[in-house]
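With one protein chain held back, the other chains of the complex are shown just where they sit.
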Amino acid sequence: MAEKHHIRVRLNGVDKEADVEPRLLLVHFIRDVAGQTGTHLGCDTTNCGACTVLLDGRPIKSCTFFAVQADGREIMTVEGLIHDGKLHPIQEGFRQEHGLQCGFCTPGMMMSALALLEKNPEPTEEEIRWGISGNLCRCTGYQNIVKAVQYAAAKMHEGVLV
Amino acid sequence: MIQTTSPEIGGMGHAVKRKEDARFIQGKGNYVDDVHLPGMVFGHVVRSPYGHARLKSIHIDEAMKVPGALAVITGADLAAAGLAWMPTLFHDKQMVLATGKVLFQAQEVAFCVATEQYAAADMAELVEVEYDELPVLVDPHKALDPDAPILREDREEKSNHIFHWEVGDKQGTQQAIQGSPVTARVDAVFQRCHPAPLETCGCVADFNPVTSKLTIWLTSQAPHAHRTLFSIVGGIPEQNIRVISPDIGGGFGNKVPIYPGYVCAVVASLKLGRPVKWIETRSENLQSTGFARDYHMTAEIAADRDGTVKALRVKTLADHGAFNAAAQPSKFPAGLFSICTGSYDFPKAFCEVDGVYTNKAPGGIAYRCSFRVTEAAYLIERAMDVLAHQLKMDPAELRLKNFIPSDKFPYQCPLGWTYDSGNYAAAMNLALKMAGYQDLRKEQAEKRKKGELMGIGISSFTEIVGAGPGHTFDIAGIKMFDSCEIRIHPTGKAIARLGTKSQGQGHETTFPQIIAQELGIPQQDIVLEEGDTDTAPYGLGTYASRSTPVAGAATAMAARKIRDKARKIAAHLLEVSEEDLDWEPGKFFVKGAPSKAKTIQEIAFAAYTNLPEGMEAGLEAVHYYDPPNLTFPFGTYICVVDIDKGTGEVKVRRFIAVDDCGNIINPMIVEGQIHGGLTEGLAIAFMQLISYDESGNVQGGNFMDYLLPTAVETPHWETGKTCTPSPHHPIGAKGVGESPNVGSPAAFVNAVVDALSHLGVTHIDMPIAPWKVWQILREKGIT
Partner (left out) sequence: MAVRIEKTFEVSEPIDQCWSLLSDPRKIVSCVPGAKLTETVDERTFKGAISVKVGPSLTDYKGEVRIVRLDEQAHVLELEGKGQDVRGKGGASMKMTGTLEALEGGGTRVAAVTEVTVVGILAQFGGRLLTDVSDVIFKQFTERFQQKLKNPDAEPQGASEPVKAVRVVGSALGHSIRRALGGSDES
């Protein structure tokens, strides 16, 4: 077995340190070592996006990233969306617009949506669909997810989130 | 007549926001893979690379050297405990771990257990298995050839033929066909595909050696049935098994069967006395768990020259893979396929189905199919379009001409079903209006002159759900009732538990709305639980769109039992007789003196504090509902496509979906179900195929090759509705979850064929990938 590496990852604003095998995937580090099970695994070929998290603000598929590569870096997952007990506009949007059914794709979907809106605060519908095209959903048919993102965009535009 | 309740009460018809969302949007769902128990270890399955081979030997020494290795279970180990084979849900058995031979690529051969997940996978890589290859059978049409390899040596009859099933009037249909001036025929393959819910299957099996209790966290759409089957098959007393289906990340029928991985995890847990977690990978999910369809169908419609249909004859070859693990009611080897006369008034019909074994993954029933109704609806809607084009008749007109008239319900169809209610013309006309159908046809004619390819496809489906009445329906012997238990607390709040299990359908929100409708208790005061077999009343689970028809009915009936008792308490409190009371949602009041009233909350409190003489305390009820019939949701879908002549790419420009599911509990949730089902139908029509090459290698066994639509491919869905309640259902509801997947594939295919019909194209098999269309265009000289 390969030697373990000591890593320190800033996960949702809190430092998490552990000794990990070099081959440990980031998604397993987040779920099993850090115990944050909001990020999900939906496939084994990096196609589905259920594992999407933000790495230094950019969306990545945590199933195709090693935990050791995240040493010294910042990760944000779905658990980091809530702020002072208040839901993020994206979370509100998904609830208001019925943008989820089984909930399994939702964490990854929201992280992609967040990254999209931070880069492009007023996206068109086409831009939203392209922006979340790395996240598969089996339940909703995406129509209400688009509305959820539009809701969030409008809310964020209002400056509700300080 | 459903009364309307106030938004505060939130009964039927209100678009109440979902209660379950709170945990999902915060990443606090509790899916099986989120379960962590002290001392938990991990399992990984070793799988056959061969489609058909003798199993010569298994060597586990290298695997056991992996740090953390605990055990390797093989078929021989299970055989010693009589567990190497287990019954399927349909009169067959399947190997849990292979003994003697393997019958499909990815079949389970051994189960490795280690203290760490990665170590278990390392072990699986090091297990050495020796095989002797055998000739492979992957073409179902060859399964009954005299020189076909016989796959199932364990069966008495040495043949690849599983069953022959027929229904209807064979002679009468034959005569009608011979006597009719027009016959339209279509050979349509509904390809093998897979439901691929985003969460794969898995379990945590936790045997506690101190209490002898086995708890299984399980991705199960039918936790009670699974508990009973685990008990019978495993010889474990049923009171010592607890199945917990926590949050399920999508089911679509994939989580109805019992898979070898579950059994192995249970055995490992029993052996080791610790929790064993087994979660399959996506590749394992696609390659070994319950697939869908693989129906090779022929339909012949006999008609008069004016388009009036006279007879329908259907012949189907069903490929079930290596074991018949189809999950369907026990008397129906082809599920509810005999709904294939659809929305049309056929005087005569005959349908026969033959099932065969091949070297492919076992199963057959899945993917939002209502037990083969997807296949049936696809076939009849394709056949009607073939007839329409043959007669040069407008496909909408042909359908309207042949619809079962709305005054002919309950309707006895020639294949045995009694349709409860329907108004097909209303749905069709609404869809035509929403689509602007006449304008679309004009546009198509103009485009055709310019050589542009535009198509309009219609599908007017009727489907059959809500299985089912006890006299006809059972799964593995268990009758298909369902249940609801409601308990009202002293402060007028309530808890209800059902025998169903949501995998995203929103039961925590919708079933309280039924109770709110019946009792006037605000829906947010009602907690709904499902999935824990220790607490929920027995039910057959959620699939085949049965929750609303069966458990929804049980909920209404249980609530009405409570209302009956509440009336007695109210009479006592108001010091009048029961006949003097009237009801409106939330309160009983004295007839003619509405200010003399008691709210349901006051009554609930009294149930614990101030009861009539001799009455039992409490305010609760349970009801097990045996539906008198199935329900028949229906609709009309219209699809508009444009085809790129250069690439063969089909773009869905518009899709209009008019659904009729009777009375609606929560329109927001119904609309979400429609969007989701249409998207799955789109995937099936254009993108999805699980196939096997001549050596038995599965193609389409991972998400690189098995395609799911993203937000980019998915068009905007335009939805509408009509409402024809079910006369026999307590709240007039029919269920709707699968309708969009039942009705849409034909709409998509009809649209593409319609776009090319002027070139002489009459049928294209799914998935309609661009290369298929491109090839046709080239053949026809179109560039």
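The letters A and B name the chains in turn, as written, and every chain counts its residues from 1.
Please note the rule applied: contacts are C-beta pairs under 8 Å (C-beta built on N, C-alpha and C of every residue); 3 or more make two chains touch, one makes a residue touch a chain.
Keep in mind it's a predicted model, so treat the numbers as computed, not measured.
Across the whole complex, the hidden chain's contacts among the shown chains comprise B.
Contact with the chain not shown here comes from a single listed residue; of B:239, B:695 or B:775, that residue is B:695. When the missing chain is restored to the complex, the residue among B:127, B:334 or B:498 that touches it is B:127. Interface residues of subunit B with the unshown chain, by the touch rule above, are 48-51, 105, 125-131, 133, 283, 693-699, 701-702, 705.
Operating definition for what follows: only the chains that are shown with their structure count from here on.
Centre-to-centre spacing of subunit A and subunit B amounts to 30 Å, using the average Cα coordinate of each chain.
Contact residues on subunit B toward subunit A in their complex (touch as defined above): 17-18, 20-29, 31, 33-34, 36, 67, 117-118, 195-200, 247-250, 252, 281-283, 503-506, 668-669, 671-680, 702-704, 708, 710-712, 714, 716-717. Those residues of subunit A lying in contact with subunit B across their complex are 1, 21, 23-24, 28, 31-32, 35-45, 47-48, 50, 77-79, 81-82, 87, 91, 94-96, 98, 100-107, 110, 128-130, 132-146.
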